[in-house]
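One protein chain is absent from this view; the other protein chains keep their places.
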Amino acid sequence: MSASSRPVLPPEFLGTTDQSPEFPRDAPATATGDSNVVLDVRNLRTYFFTYDGVVKALDGVTFKLRRGETTGLVGETGCGKSVTAFSITRLIGDPPGRVMSGNVYYRGIDLLWGLDEEAKYKPIPKSNRVKVKRSFRKIKAAMERMSAVRGSGISTIFQEPSSAMNPIFQVSDQIGEALTLHQGLSIIDGLLAATPDAPEVGPAIDALIAAAIGGKREEVRAAAVRLGEAAHISSFATEAFYIVRGPGTAAGETRPDLVAALGRFRLNPLQRAFLRSQRRLVELRGEEHQLYLEEMRAGALQRGKHRAISARRSRERLSHFYYGIWGIRSRARHPMKQETFWRTVRLLEGVSIANPVQVAKGYPHELSGGMLQRVMIAMALSSEPDILIADEPTTALDVTIQAQILELMRDLKTRVGTAILLITHDLAVIAEVADRVCVMYAGLIVESAPVRELFQRPLHPYAQGLLASIPRLDQPDKELTSIPGSVPNLITPPTGCRFHPRCPYAMPVCKEQAPPTTLEGTDHEVACYLYKGPVVAE
Amino acid sequence: MDDDVVPLVVAARNLRKYYPIRGGLFSTHIGDVRAVDGVSLDVREGETVGLVGESGCGKTTVGRLMLRLVDPTSGQTFYRPPADVEARLDRLYDQLRPYADSPDAKSAPAEAQAALGELDEIADQYSLYRMGPRKMRELRGKLQIVFQDPFSSLSPRMIIRDVVAEPLEIHGVGTRTERYQRVAELMKAVGLNPDHLWRFPHEFSGGQRQRIGIARALALRPEFIVLDEPTSALDVSVQAQVLNILKELQSEQRLAYLFISHHLSVVRAMSHRVFVMYLGQIVESAPTDPLFSHPLHPYTQALLSAIPIPDPTLNRDRIMLQGDVPSPAAPPPGCRFHTRCPAVMPICSKVEPPLIEVQPQHRVACHLYPNPIGSSPTLAAESAVAG
Partner (left out) sequence: MGANTTAPVPTGHRPSPRWDQYKRTWYFLRRNTLALVGLTVIILLVALAIYALTIPNSTIPWNNLTQYCGTNGPFHLQGCVNVCTYPVGTPPPGPNCYQTPATAPSVVAPTLTTSPLSAGPLPLGSLTISSGGQYFFNTYQGIVRGSDWSLTIAFSIVIGGALIGLILGAVAGFWGGLVDEVIMRIVDIFLSIPQILFVIIVVSVVDIDIEQNAAFAGSDIRILILILAFMVVWWPFYTRIVRGQVLVVREQKFVEAARASGAQRGRIVRKHIIPNSVYPVFIQMSLDVGTVPLLIGALVFLGFRIFPSQYFPEWGSVSALSATDIQEFLQSCVSSCVIPWWQLFFPGFVLFMFAISVNFFSDGLRDALDPRLRR
C-alpha cells in the first residue's frame, strides 16, 4: 500500500502517534487529552445503493462515547440509528451499502481506514442510481481487520434475542465459544496451573461442607471461593457451590462428589498436549489481531507477516487436529469444555439468572425472551469489552421483563463500567438508563445532551415534538400532539436542514444550508439555526 | 358513562377459548391451552374500552372472539341487546353465578334450568355465535378489526385502492365508480393522499399502512372496531397521529372501540374504561382514572410501576416481579398470579378469587379485597362466573 493511503489524522493527534504496540486499554480514542473517550466517531457517512437511488442513510454523524457512560441514540424508524451502530463495526452489508467516509477512532486507531480504495463510484446519467465498482478483495480484508475489534473490544447485542442464537447448540456451547475466543489464554493457563492435589484443598472442602450444612448462602459462597483459591482454579468455586447446594444429596454427603469433580483437573499427558496446542492457536490468533490493529494504525498492510502467521497456524491446526483425534478416547476436549461450562455459569450468575446451571445446559428455544436477552448480554460481556452496543434490546420484550432487563443494565453500568451505546426509539427507556442522549433525525444527529437537560430543556424542534407526542402515565390529560408530515425520503432528502419541511419554526435559511452544530451550555449541542452558540462542527 | 342511556353495542359474557393439546401415540387429548378463561366485557357506543395485559394473556383472542373470527369453547357475545334485554341478562347471569362452569351446563337444578332456557332464547336472538351465515355477513361490516402488524395486514399483491374497496366489493355496494369514490373519501378521512391509491403496500411506511388498515375497516360504516395493538409497531410521533385520527373518527361517528394493547400509557390516553388481563382472566377493571391512580390488584400495580417514564428526574420504586409468565396450558391453581405475587397469602394457591366490585365500578379479582361493595344486579352481572 502506498503512503497516500495513510489515514488522515486530525492535527492534534499527531503529537501522540508514538503509541506502544500493545495498544493499552487506556489509550484515548483521540489525543485531545480526554482519556475518558473510548470511541470517537467523526463525520460518519453511509450510503445504500439501491434500485431506487442512493439512500443517504447517514450523512455526517459525530459523537463520542466515554468510559462508564451510557449514551442513548434515539430516533424513529429510518433515522439511521441501527445503521450507525453497524457502520462502526462495519457490519453493513456491502453491497448494497457502503460506508463512504468518516473516522471511527478507537484506542488510538482509525477503524475505518482504507475506505477510499475499496470502491469507485460512477453516477448513471438520467437516473438516481450510481454504479459502484467494488474491490471485494479489499473489502474482505477490511472485514477481517475488524474481527480484531469486534467481540473483544466492541460487543453488540441485537434486538431479537431468539434469532441471534443458534438453536442446535446448548447455551454453554455458544457462550463457551465466545469465551474461548476472547479469554482462551487465561482459561487454558488457569487449567494448566490447577493444583487439585494441593494440601490446602482437603481442609477447604471440609470448610465448604460445614458452611453448606449451615445453610447461609453468602457463607457457602465465600467457602467455595476459598476452595477455588486452594486448588488454584477459580471456576471450581462455581462448580463446588452448585454441587453442595444441588438438589438430591444432602449437603453433608457431597464430599465424594466434590472429590470426583476435582478429578477433572488431573490432566493426562494427551490432555495437556491438547491444551498447549490450543493455547498456541489462541496465541496465534491474538498475534493476528495485533497485526490487524497495527495495520489499521499505521495505514499499511503487512501481507508478509500475515502469511507467516497463517503458515504457523495451519501447522498448528494440523497438530491440534491430531491431538483431538487421538484424544477422543481419553477425552482430550473434556477439560476445556467443563471449564468453559462453569465459567459460563458464573457469567450467567452475573446477569442475575436464577438457575444458571439449568440455563447453561439448556437450549435457546427453552428460554423466554427476557432470559435470552440476559444470555446475550452475558455473551457480549464475556470478553470484557470497552464498548457495548445495544440495538433495541428491549423492544421485543414485555413491559415487566423490560423492567428487569433495564434494572440489569443499570446494575452492570455501576459494576462493570463498560461504555454502552443504547439504541432505541423509546425515550422512556433512555430516561431510565442513559446518561447522555443523542437525538437522530434522517441520518444526522440533531441534538445531544445529558439526559436530564434534554428532557427538561429540549432545544431542537424535533426533540421538542418528540417529547410532546409521547403519552405519559403521569400526565394523563396531556394532549398528544404529533409532528406534521412524515419522515423524509432519504434518496432525495430535503435541502439544507432535513427537518425544515416539518418544522414549526422554519426560516428561509433552513432551506438553503444545513445548520452547523453549536454548543449551548456546557454540554448541550444542537444543530439548528434558532441557536447561535459557538460552532462545534459543520 | 351513564350505563342506562348509552346503548350497548357488544356484550361478551363468560367467554372461554380452550385450544386442545394433543399428545401421545394417538394424538389423544391430554390437556388444554386456556387462552381465554371466563371473560366478560361490555362496550357501548362512543366509548373505548381498553384491554391490557402482557403477551400470551389472551387479549388478542378476546378481540377475535368478540368479532366471531374465532368460535368460543363456551360463552356468548350479544350484539346490540336492547336495554330491557340487557337487564334480563344481568339478572340471569347473576342467578346462574353460584353454579360452577359456564351457564351452558346441563346438569343444574330446576330453577337454573329455567334461567338457562331463558338465556338460550335471548342468545338465539342476539348472540353472534348463533347467527346464520347471511345475517353474519351483514353484520361483518359493522364489526371490524384493525391489526397490529401493518406489514402483513395488507395483501402484498393488491394495490391500495383494491384493498380498501374490497369490503365494498364483497357486499356489492354501489357501482365500481361509486366504490372508488368512497375509497377516495376514506383515504382523505384518515389523512392519506388519494393520489397514492395506485401503489402497492410495500411502498408505504408503517404509519401509512396502519391508516390504510383503518380506512378499510371504516369502509362499511362499522359500529364496533377492535383495535389490536394498532400502534405498537409504529414510531411515537406517528402513533400520535394515528391515535388522534382514531379519536376524531370516534367522536364523529359514535364508534365503539376495543383497544387492545400492552402499552399502558397509550391505553390511558385513549380509553374510558380499562380491563386488565392475566393468563386468560380479567383481574381488574375500572374506569381509566381510578385504575391508574389507585390500582388495586398487585399485578396492575406491578405493571404500572414497570413502565418506564420519560422523565429522568423521577426516582421510582419499582415493584419487580420475579420469574416469567406461566404457561397457559398449565395455569397455577387457585389465583393464577400467586406464583409471582408479592402479596401472596396461603389462600391464594387454593381458591380462585372471583371478580367482585369493591369500589363503584371498580372490580378486582384478588383475595386482598374479599368484600364486595353491594350486590345490585346490574353491577354484579359483570363478574366472571368461574370460580
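As written, the chain order gives the labels A and B, with residue 1 at the start of each chain.
Just so we're on the same page, a contact is a pair of C-beta atoms (placed from the backbone, for glycine too) under 8 Å apart; a residue touches a chain by one contact, two chains touch by 3 or more.
Just so you know, these numbers come straight off a predicted model, no measurement behind them.
Asks: Can you tell me which of B:216, B:273, B:297 or B:367 touches the chain that was removed from the display?
Replies: From the options B:216, B:273, B:297 or B:367, the contact with the absent chain belongs to B:216.
Asks: Of B:141, B:280 or B:331, which sits in contact with the chain we cannot see?
Replies: B:141
Asks: Which is it among B:22, B:199, B:294 or B:350 that touches the chain not included here?
Replies: B:199
Asks: For a quick check of understanding: of A:135, A:166 or A:492, which residue touches the chain that isn't displayed?
Replies: In the full complex, the listed residue that touches the missing chain is A:492.
Asks: Residues of chain A in contact with the chain that isn't shown?
Replies: Against the missing chain, chain A presents residues 48-52, 55, 57, 77-78, 83, 95-97, 486-492.
Asks: Determine and list the chain B residues touching the chain excluded from the picture.
Replies: So the residues of chain B touching the unseen chain are 67, 69, 136-137, 140-141, 143-145, 147, 149, 152-159, 163, 166-167, 170-171, 193, 195-196, 198-200, 202-205, 208, 213, 216, 219-220.
In the analysis below, only the chains that are shown with their structure count from here on.
Asks: Of all residues in chain A, which touch chain B in the complex?
Replies: 76-78, 354, 368, 370-371, 398-404, 406-407, 425-432, 451-452, 455-456, 465-467, 469-474, 476, 480-483, 486-487
Asks: Going by the contact rule at the top, pick out the chain B residues touching chain A in the complex.
Replies: Interface residues on chain B, with respect to chain A: 54-55, 205-208, 235-241, 243-244, 262-266, 268-269, 288-289, 292, 302-314, 318, 320-325.
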